[in-house]
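The structure appears right after this line, and notes come after that.
One chain of protein is taken out of this complex; the other chains stay put.
Read from first to last, the chains carry the letters A, B and C; within each, the first residue is number 1.
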Amino acid sequence: MDVGFIGLGGMGRPMVANLIRAGHTVRVWNRSPEPVKASIADGAVDAGSLAGVWQADVVISMLADDASVRAVLLDDALLAGARSSVHVNMATISVALAREAAELHATHGIGYVSAPVLGRIEVATAGKLNILASGPASLLERVEPLFAAMGQRTWPLGDGPEQAVITKISANFMIASAIEAMGEAAALTEAHGVDPGALVDLLTNSIFPGVVYTVYGNMIKDRRYEPANFRVPLGLKDVTLGLTAGFDARVPMPFAGILRDHFLDAIAHGDADRDWGAVAEVSRRRANLPRES
Amino acid sequence: MDVGFIGLGGMGRPMVANLIRAGHTVRVWNRSPEPVKASIADGAVDAGSLAGVWQADVVISMLADDASVRAVLLDDALLAGARSSVHVNMATISVALAREAAELHATHGIGYVSAPVLGRIEVATAGKLNILASGPASLLERVEPLFAAMGQRTWPLGDGPEQAVITKISANFMIASAIEAMGEAAALTEAHGVDPGALVDLLTNSIFPGVVYTVYGNMIKDRRYEPANFRVPLGLKDVTLGLTAGFDARVPMPFAGILRDHFLDAIAHGDADRDWGAVAEVSRRRANLPRES
Amino acid sequence: MDVGFIGLGGMGRPMVANLIRAGHTVRVWNRSPEPVKASIADGAVDAGSLAGVWQADVVISMLADDASVRAVLLDDALLAGARSSVHVNMATISVALAREAAELHATHGIGYVSAPVLGRIEVATAGKLNILASGPASLLERVEPLFAAMGQRTWPLGDGPEQAVITKISANFMIASAIEAMGEAAALTEAHGVDPGALVDLLTNSIFPGVVYTVYGNMIKDRRYEPANFRVPLGLKDVTLGLTAGFDARVPMPFAGILRDHFLDAIAHGDADRDWGAVAEVSRRRANLPRES
Partner (left out) sequence: MDVGFIGLGGMGRPMVANLIRAGHTVRVWNRSPEPVKASIADGAVDAGSLAGVWQADVVISMLADDASVRAVLLDDALLAGARSSVHVNMATISVALAREAAELHATHGIGYVSAPVLGRIEVATAGKLNILASGPASLLERVEPLFAAMGQRTWPLGDGPEQAVITKISANFMIASAIEAMGEAAALTEAHGVDPGALVDLLTNSIFPGVVYTVYGNMIKDRRYEPANFRVPLGLKDVTLGLTAGFDARVPMPFAGILRDHFLDAIAHGDADRDWGAVAEVSRRRANLPRES
């Protein structure tokens, strides 16, 4: 397939490489030029300009947040000049922006698919992403070969632009909740003389297996939150997307409210550049641990 | 080994059977007589009386909560007449009661081990429990053959009576937090047109594998909370044990505070006899789902 | 003084009348025409157009929220054509918008004062408002005669556009907190057989005198939340302004988080058109009161 790809960050570059490996032609563009060179070395074609990307049949974008999606993609002139028939937006953005984007694309006759993913860089590299997809069924079917090149499984979630997005937001909310629960539990046990590492080993080897508890449990065990894979402010951004979506749909989310405060507490105490696992430290600090005996 | 066993409920009976299978002699007692007969059929010996149990070398008890432990076991006359050298208390009780029990046993020259477990009846039956143990190292070593007969792994957590107990309380707090997080996430996605079942399938097949998310996720997916494996008030009891332990050690636990309120909300609305997975319904009710379009 | 006045709602009209009574000339404009006629009957001058207002020395605006301030006032062409030297914005808006507005005015050489008020319509009519003011000291001094005509006291809070706004947001957060605390207390006492009216009478006649506890206490006592003086969604708007300001300054606000959820719960259950005192009903509903005995 003739694919345009926008956003060659840590996730974007290996996704492009996997598309190429699967036999697709990929024209790439990135705001800064270095990643473009790297992708060309992987076999991609330089689109020359943002508008150049939109000459491909299908455009995929993998940008960071609402602000960059709005700045780069929601541009009437750009969309008016596009030859592309469908845009697959893989960013984790707000429900409101997903709806707005789908409407704007419709006015230009371009199909719109939401497709955020679960998985970090190494998962993207292995082509093992879980892809959360929503949009018109015919479009999902059309782009499935592309999803198959990048992920181990596609999860169809509905025919609107918002379902995949809200599901991704919910998944991240659940990861944040797991971190917070571990942080509170670790402070509670530490205050009673149990090594948090023993708690983590027990849980991850019994009732809480899986990547989330293992990765963040080990951070908490070692009290090591650097280098950051996903920084505290990014986590706060996603928690806030959940709160805003809950606000719009009138869904109380008390855990999300607590998370918001603990993330703010973390940032106020200098943890903005640490991995969001560092939110567990808030519980220790509030309990004033360790204490002298 | 010559073992006395008190408490032949759903968990106790298979634990006794596994001890017998491993070659131990087990004298049993239970408040109501029927379970005694069942265990005798499994090969146990009728201790005849509560005092009879305490003639064994090692006494194991598996009772429901603080009230029953206090009523059955914290009895000066009983302990004074005991020949047993160690008591392994496998109930999930409060930190305060664990300390009090250890002190009382010490005045009677009886060793005390805390050993609550992770795992439900079928896990107990399979002899695959995870056993959380704390107490003097020499005692843990002595009773390890008994643990090995009942569980797949023993997790040593410290030399006091409280560490195993607080770790079990923390594990249950984390299960409750996982249920609540799923409940909020399911309400949020449902309000945006995503089938909660799709959310559950996605999560349990990707970042949240394991028994907790699978069991409670499926309850939420089917909105079926009966028959109850673990009723809402029992969950509230354990959340309260966590709050009390946090109170005593001055550890704020905001997630536990939210859980407490949602469990109360569930009970106030008639869910006292449902499985604690039913707490997820509180989020739906607060959002007034489903709504007519 | 030569004054332009924008926004002749329930608050604006009596404020204009008081300015006229104090001898000022007031040119008025309103989006809908009827209120203009009413103010003219009070002695105001028809400004003819929005631009006409900005020919006055001082412009006062009293609009509802961020959206209307942005739509009506943040207009480059309008400000470029203004002869006014200072704009007194009396709306309760976000900190971010107050800053943005001050900057835009500065580029047009127009001074900017934030001056939200405490007091409802009858207080405005009596000229007894408490005026929260921030902005350059020289400007506050200049417009003080206008404040004196409308209020009983001006509270100077700083020299920037944000201080008066954040103080008003904080005051409304405290009112919302008082309502919520009364709601929880009333549910708790009702569940124990105490008439909520007795609680309200006791408190308002002893440790909690003053308008807030009296007005909302009486609503709770009578369970009568209509007609609404200040509807639930407006209260939610102000709580959200507080949360957003806390977010920007990294200030955790757990009470505000609870308020947000209870306001959403109220709206989800059909209370959008009731007075924000109706948030107290959320506590009753969560406790499933009244219960049959």
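Here is the rule we go by: contacts are C-beta pairs under 8 Å (C-beta built on N, C-alpha and C of every residue); 3 or more make two chains touch, one makes a residue touch a chain.
What you see is a predicted model, and the numbers here were worked out from it, not measured in a lab.
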Of the listed residues C:Asp42, C:Asp66, C:Glu184 or C:Asp238, which contacts the missing chain in the full complex?
C:Glu184
Contacting the left-out chain: of C:Ala44, C:Ala245 or C:Ala280, that is C:Ala245
For review purposes, identify every residue of subunit B that touches the missing chain, sorted by number.
240, 243, 246-247, 250-254, 257-258, 260-262, 264-265, 267-268
Missing-partner contacts on subunit C, residue numbers:
95, 118, 130, 132, 153, 155, 157-158, 160, 162-163, 166-167, 169-171, 173-175, 177-178, 180-182, 184-185, 187-189, 191-194, 198-199, 201-203, 205-212, 242, 245-246, 249-256, 258, 261-262, 283, 286-289
Touch rule applied to subunit A and the missing chain gives residues 254, 261, 264-265, 268-269, 286-288
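To be clear about the criterion, only the chains that are shown with their structure count from here on.
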Computed over C-alpha atoms, the centroid farthest from that of subunit B is that of chain C
Computed distance of Cα centres, subunit C from subunit A, in Å
39
Residue numbers in subunit B touching 2 or more other chains?
254, 261, 286-288
